[in-house]
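One chain of protein is taken out of this complex; the other chains stay put.
== chain A ==
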Amino acid sequence: MITLSNVTKIYKAKSGNVTAVDNISLQIQEGEIFGIIGYSGAGKSSLIRLLNGLEKPTSGKVLVSGRDMGAIKGKELRQARQEIGMIFQHFNLLWSRTVRENIAFPLEIAGVPKEERMKRVDELIQLVGLEGRENAYPSQLSGGQKQRVGIARALANNPKVLLCDEATSALDPQTTDAILDLLVDINRRLGLTIVLITHEMHVIRKICDRVAVMENGKIVELGEVLQVFRKPQQPITKRFVQQVTEPEETKETIEHLLNKYPNGKVVQLTFVGEAAEQPLITNLIRQFDLNINILQGKISQTHHGSYGVLFVHMDGDEAEIDRAIDYIRQQQVEAEVMAGVD
């Protein structure tokens, strides 16, 4: 559906050139929800804008459903853009138009006759669940409702691809979840390919099939979301994964407990998929002569299965602890010793 080959984007500035996208090659399948995560300035905004020709690549090729987005111009480019919907962090609705008129705007651009336009707008309002708010102006809507208008507007011309530019970053957690559910629903019902950029791992975890991690214009890690969660390779990826698996206070708690129990080891256990459902701790206590204290735990649901992290404190004979850790590893569970006090 989308193919990027050796794409580079350089911005010329007085203070020197800035390489926003650095030689990226990437393939996104039809019907996939593909997430790109990175901190601000990583180049993800530039990358997503290359996909609908809002930015032109300095070198390399951007193919979206067979069209070379970097090369086409004028009418051809405008037509291609009508098949690529886009939603934005700050919604970018026209305040001078009502909900209905905002959703009708892309249809006006595409030259759809008025009667048909009104019919389509009604369908879309239903699809995004905005019945009853048709004649409201954007200023009268909540953030979540505004983004629903944005989504309806982006879907008006039946696009094949939907680009989401930090679409939930300006929303509160509950609204974020509602909008993400809507995106998954649309992806399933319409078979739409969704490319989203975000700095929130929560968004990736909840809806993405695959994820690419961006840093300094490069993709440093790419893979199935569950895989990336289980075995993050790069330090930046680990930090992002920690966003959802480790609450802020974990580190402090562990330090506190290490001071409190100077003996034994604190171990981080990582469960993925089925392993998350085994009675591992029960088995450990039965089979090994150890005291096990659960410090903190969390199970997260990804689009493709569950993923859990458990911090435990093991106290007992050192050799026994090592054997217990070996046992854990045999059970398809990752075990990492956080800190041992000798």
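Just so we're on the same page, contacts are C-beta pairs under 8 Å (C-beta built on N, C-alpha and C of every residue); 3 or more make two chains touch, one makes a residue touch a chain; residues count from 1.
Note that in this section contacts and distances are computed from a predicted model.
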Protein name as given in UniProt for the chain not displayed, "Nitrate reductase subunit beta", "Small-conductance mechanosensitive channel", "Cytochrome c oxidase subunit 2" or "D-methionine transport system permease protein": "D-methionine transport system permease protein"
Of A:97, A:202 or A:304, the one touching the omitted chain in the full complex: A:97
Residue touching the undisplayed chain, where the options are A:44, A:81, A:133 or A:146: A:81
Touch residues of chain A, complete complex, unshown partner: 52, 54, 77-82, 84, 86, 88, 90, 92-97, 105-106, 108-110, 137-139, 153, 157, 163
